[in-house]
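Excluded from the complex is one protein chain; the other protein chains are retained at their positions.
Labels A, B and C are assigned to the chains in the order they are written; within every chain, residues are numbered from 1.
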């Protein structure tokens, strides 16, 4: 069965390592924070100027001066630091952030990503997404494998305006875990109960399937 | 009579205006701080990372963590700020420092300055001088008109390696106050008792003398 | 040299029609509420506003949009604003979208006297159109110019009468960067103190960058996305 958004987040959390500095985008990526293994030290960076982001505040303890990049009220953990937006993107551009997780509308089998603009619709802006994808050492995309019409979002090339080129390293969808390699998407794991055939049929871009593809472990 | 170094500093102090941020180089320029008019608000910038430099500390109150760009122990005044070296030169390069006063070995009538290197001698380095001269809106050079051999230090072009090109705006020497114009040095004032003829004879670069040249007032 | 102004009305009084303004803040966090209110009251028009966001319909820069005071917005993200969308679609308003890190760094570059930066953000996208691309260590970068503004308007937590500023939490965001990039920088602060009351080691924006300062009043500090958790 296809994963729900919580399971996608849970699977991505398995990519975390002790000592990682991580930037989590809005949507499913935000949920990854709930699955950081006990005892593992992972620091969350919020590009509006915070390292050491904590959970949402208890009711009545919200502080308008303390928000994340999604403009949500948050808290900080011991050892947190505030900085300005230039230093924030400085640490992103200089590769100090170990992992960036973000959503996508489309990803190409070259690792291009489109997630900011749909022609004909009001464009809200790229925010920090273009900086993040152009800079991160390691980018994981959290996404649904297909759009609501059932069309593949993993394409030979993106049809929407790009956010960044050749930057996505790994994709965790509701159906599969894939690396993005020089030769295309490489299938690594499938969602429990989802067949390799289904993944192939729902992947429009080049998909490499080699050997036995195991089910994801949680 | 030619000015001594204290009088040069005193004359330069007359160029200060209320609210000025000023960087004073090592040597005669440092002495300018002693002649800031009572009640005038002038903030001294030290390029090692301080705005709001105060006088030397009283004996026993020296702090090794608190020095100026000449590595001298100093104090701070109320409202002072510490910052790193990049921000320090940032405010210099972006023209926020209103006036820079520094010494020179040679100045050309085009406003070139040489003050860091003598061929054949051990080169100690330019420190912050090249940044300062390339960036400052307003540079006053404090210098002796001639070298110990009696040779002019105000030249048609510098013989020593340059610190910066076309940057000096004004010179206060022991003999005269001069602007640096597109046409050359323009004599503005002479030291008390020093003749225009003496200044002309000791200025190797082009010197413009127009009208009556008044004696400096202190 | 007195930098202290009586309030927002006096501090923004000489801003003329057609000026370019930088306004600090991220979303509604750390925005110069007092100056925005004074600009709305004053009615100055045809403004170019450089700000990461454009406020919401009835708060922040949204208030200036309602009064049609803004000709052009330069931002990284302009969602959450229906009036903005209407003006944009009708052609009354122009918008230039810039990656957030590029926006921040171009402000900083101005305050650091760096005329341009190279950034990888936007390489291979429509943001790169017409821009110089240059390769350093095998990676492509865009040349982006520093930018300044006629006026930078920022909000700080504490400030002293010499213009030294301290920001609080994530309300810092673009404020110290824009403070460095204004030909004239206006700072509104929650607490205005005398020189020497702020720790000189802990000042975020040195007063040399700030031309006018005043104590703001009545901060609403509206929250855009109130997210909470239950006590268990």
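Criterion: contacts are C-beta pairs under 8 Å (C-beta built on N, C-alpha and C of every residue); 3 or more make two chains touch, one makes a residue touch a chain.
Bear in mind that the values here come from a model prediction, so they are computed numbers and not experimental data.
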item	value
Where the missing chain makes contact, among the chains that are shown	A, B, C
Of B:15, B:131, B:179 or B:198, the one touching the omitted chain in the full complex	B:131
Candidates B:32, B:66 or B:207 - the one touching the absent chain	B:66
Absent chain, residues of chain C that touch it	105, 112-120, 136-137, 139, 141, 145, 166-169, 172, 200-202
Residues of chain A (touch criterion as defined above) contacting the omitted chain	18-19, 21, 41, 43, 45, 51-52, 76-83, 86-87, 89-97, 135
Absent-chain interface as seen on chain B, which is shown	46-50, 55-59, 61-68, 70-74, 82-86, 88-90, 92-93, 112, 122-131, 134-135, 161-166
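By definition in this document, only the chains that are shown with their structure count from here on.
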item	value
Shared interface partners, meaning chains that touch chain A and chain C	none
Chain closest to the middle [Cα centroid of all protein chains]	C
Identity of the chain that, by mean CA position, is farthest from chain B	A
For chain B paired with chain C, centre-to-centre distance based on mean C-alpha positions, whole Å	37
Residue numbers of chain B (touch at least two other chains)	none
Where chain C touches two or more other chains at once, by residue number	none
